[in-house]
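Removed from the display is one protein chain of the complex; every other protein chain stays in position.
Presenting subunit A:
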Amino acid sequence: MNAVTESHVPGVERAFPIGGPILQLDAISLRFGGVHALTNISFDIREHEVRAIIGPNGAGKSSMLNVIGGLYTPQEGTIRFRGETLSNMTPGKAARMGIARTFQNIALFKRMTVLENIMAGRRLFTHASFLEVALQLPRARREELESREKAEEIIEFLEIQQIRKTQVSRLPYGLQKRVELGRALAAEPQILLLDEPMAGMNVEEKQDMCRFILDVNDHYGTTMVLIEHDMGVVMDISDRVVVLDYGKKIGDGPPDEVRNNKDVIDAYLGVAH
């Protein structure tokens, strides 16, 4: 497949053309006792692309994302990040490699403000020890200021300036999702995993979220991996789609190709036996 250089706006060059594979998953199998959540799944994620994982309920989409994010350890298979084989993945390791994520059920720090949530996302860029922070030594002050500046940049990007000092538990659902995206962005990730970013949103909120996802991809060049139920959204914004069903891969390719794949149609519409 040739590198895609066209952006989502027809006729406009992509700022970050899609490159080679950044993450390669090879024959991943994940079991919980007797339940086979994922069976022998292989696909790759290319740098700077928007990659969607779709499938009916219980297909193993979230499990797949949790494997990439280091929350689950697969029994079989290998994951390679920029050609390097990863073993013993933990969430912390994934974070240090540049993988950030959002959650299906919003996992914000409820009693903190929007600004604090996003600044908390800068965890990997704050090195000052608690003593330096307690005594306000230069490094702590400098890092705090840098965190704030970066957080404000993200706040501006996501157009949430007016709520920056609001406690997140007071915000409507759509905005909370946006703040969670902001917190993930604060980590300056190379790969961003979005678990159903548009679940439970109305049309307007979905459009906003689509725009932000594409903007992030366009502006920061972040590789996006998203799980989504809304077919229209997925087909519109993603470069390539992986389709899972009952823990098996049944389709992989550009949206148009997947749309016409017989197995995929069968999985979604059901098939007469």
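By definition in this document, a contact is a pair of C-beta atoms (placed from the backbone, for glycine too) under 8 Å apart; a residue touches a chain by one contact, two chains touch by 3 or more; residues count from 1.
To be clear about the criterion, contacts and distances are computed from a predicted model.
S.K.: According to UniProt, what is the chain that's been left out of this complex called? Choose from "Spermidine/putrescine transport system permease protein", "Nitrite reductase small subunit NirD", "Rod shape-determining protein MreD" or "Amino acid/amide ABC transporter membrane protein 2 (HAAT family)".
M.R.: Options "Spermidine/putrescine transport system permease protein", "Nitrite reductase small subunit NirD", "Rod shape-determining protein MreD" or "Amino acid/amide ABC transporter membrane protein 2 (HAAT family)" considered; the missing chain's recorded name is "Amino acid/amide ABC transporter membrane protein 2 (HAAT family)".
S.K.: One chain isn't shown here. Among A:M119, A:L175 or A:C210, which residue touches it?
M.R.: Touching the chain that is not displayed is residue A:M119.
S.K.: In the whole complex, not just what's shown, which of A:R82, A:R96, A:H219 or A:K262 touches the removed chain?
M.R.: The missing chain is touched by A:R96.
S.K.: In the whole complex, not just what's shown, which of A:D26, A:D44, A:E143 or A:E205 touches the removed chain?
M.R.: Residue touching the absent chain, from the options given: A:E143.
S.K.: In the complete complex, which positions of subunit A touch the hidden chain?
M.R.: Touching the chain left out of view, subunit A contributes residues 69, 71, 91-92, 94-96, 100-101, 103, 107-112, 116, 119-124, 126, 128, 130, 133-136, 140, 143-145, 147-149, 152, 183, 187.
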